[in-house]
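Missing here is one protein chain; the remaining ones are kept as they sit in the complex.
For chain A:
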Amino acid sequence: MAENALGTDPEWVDELLLGGDPGDVCLRLPDPVDRATLRRLVADARTRLAGAGLRRGGAVALRLPPSLAYVVHLLATWRSGGQAILLDHRLTDHEVDRALERLTPQVVVAPVRTGGGGLRIFHDVTAGVQAYSDRPAGTGHAVIQLSSGSTGPSKVIGRTGADLAAEVLRYTHIDGVALPGERIILLPSMVHVLGLVGGLLYGLHARVELVPPQRLSGDAILAAVAERDTPATVLGVPFHIGLLASTTPTGPLPQLKRMTTGGELVPAAVARAFTDRYGVPLGNMYGMTEVGVIGTDLYGRHRPAIAPAPGIEVRESSTGELWVSCPTNPYVGLADPTRWADGWLHTRDAGAVDPDTGLVTIKGRFDSQVSVGGMKVDLTEVESTLTGLPGVASAVVVWDDGITAYVQPDGPLTTDALDELLAQRLAGYKRPRNLRLLDQLPRTTTGKLVRSATALRAAGS
């Protein structure tokens, strides 16, 4: 199964994703894009990628915001027998350069023009295709994703075509997902696993129309739901529940079938505010970039627990860490038995598995990862970046209602200057929301930096 996907026949893309009735609409942007159009755009993109030097077994780095250009070049890469390296468009040049040097794609696809107003969910992009290297892909994975890492550069996570196909099929066996002929109102980025597999790939496979709202606001989400008569599932992250819970619908919305979110757990009060207002189930999903969807509670019946997805096994380790079945090591160039060993992914989430029902409850992180709007950020990456900046003697980064950094300068330094430097090195969602300069960071009697949010807050006030 998890073979070298680049060695397998790239027709899996046609069979799993692009097949079906040419007249079927697969995307509404808001203009409908049917399968015949998508296939034509993918064929055109294949020609451009080959012209820029993509060969079967080579990689393409996609540095595109969610857009039709992204969808088309992703599918074209796979259909050409290539590996897609997904780079969040919010990453800085510094972060992207480091990834490219390490992963040596043959081709880089980036916008030459991005249109549309602010707060767009789906962008109007003209893509530029450029040669980068002449090396083959380093691994046989179909997709490479970066995850915020604790030791400088990001962790590199690879998934094979067979693994992606298995996840798409897993979705088809989950009760409560959008059904053929229905719509997904798509809010999460398609560059990350929930939007990519749970939205784009599942939608293409199951003949579910994908509808990104015109912009990121409660009104625009409801307008997308109301636009057609077919049942609609809103797919998002917890932030989007708050948006909808604070929006007053202008009329009845019989099409709204369910809202499903991935990411961190939603406080009970927020969940209640949403269900009181809309009267539809609020589903919850648990997944990771490494394996995709792990478990779901799409009817909101088990909150906060989830039931493992079909074909996924979850167990509780002797230390109370959740382990998830994952046949091959998903980390590229990393053999760390504390992250993956013997077919089990060590999630670093504390949790419990009910021996009677098999339901899984997640209790929080064991490590320094936090979730910012559904995006994982490792606080040690932020801290090591800060510590490496000129003018910084030492820094501590903690979670205190947001990423909070305390910095001890070793010379003249302002928060504005630090902001400027950080903006060149870290994507916006990784940057501290609170940034405090302290003459002296608090230390323990043995000289270690204090990491208690309360003590740091006291020192900073």
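Keep in mind that, in the parts below, a residue touches a chain if its C-beta (ideal position, glycine included) is under 8 Å from a C-beta of that chain, and two chains touch if they have at least 3 such contacts; residues count from 1.
Everything below uses one rule, namely that contacts and distances are computed from a predicted model.
K.L.:
Out of "1,2-phenylacetyl-CoA epoxidase, subunit A", "NifB/NifX family molybdenum-iron cluster-binding protein", "Tungstate transporter permease" or "Acyl carrier protein", flag the one the UniProt entry gives for the chain missing from this complex.
P.N.:
Spelling it out: the chain absent from the display is recorded in UniProt as "Acyl carrier protein".
K.L.:
Quick one: which of A:Gly57, A:Gly128, A:Gly176 or A:Gly218 touches the chain that's been left out?
P.N.:
That would be A:Gly218, which touches the missing chain.
K.L.:
Would you indicate which residue among A:Gly57, A:Gly242 or A:Pro310 is in contact with the undisplayed chain?
P.N.:
Missing-chain contact among the listed residues: A:Gly242.
K.L.:
Please pick, from A:Pro249, A:Gly373 or A:Pro442, the residue that touches the omitted chain in the full complex.
P.N.:
Per the contact definition at the top, the residue touching the missing chain is A:Gly373.
K.L.:
Which residues does chain A use to touch the chain missing from this display?
P.N.:
114, 117-119, 216-219, 239, 242-243, 246-248, 267, 269, 372-373, 401-402, 419, 428-429, 431-435
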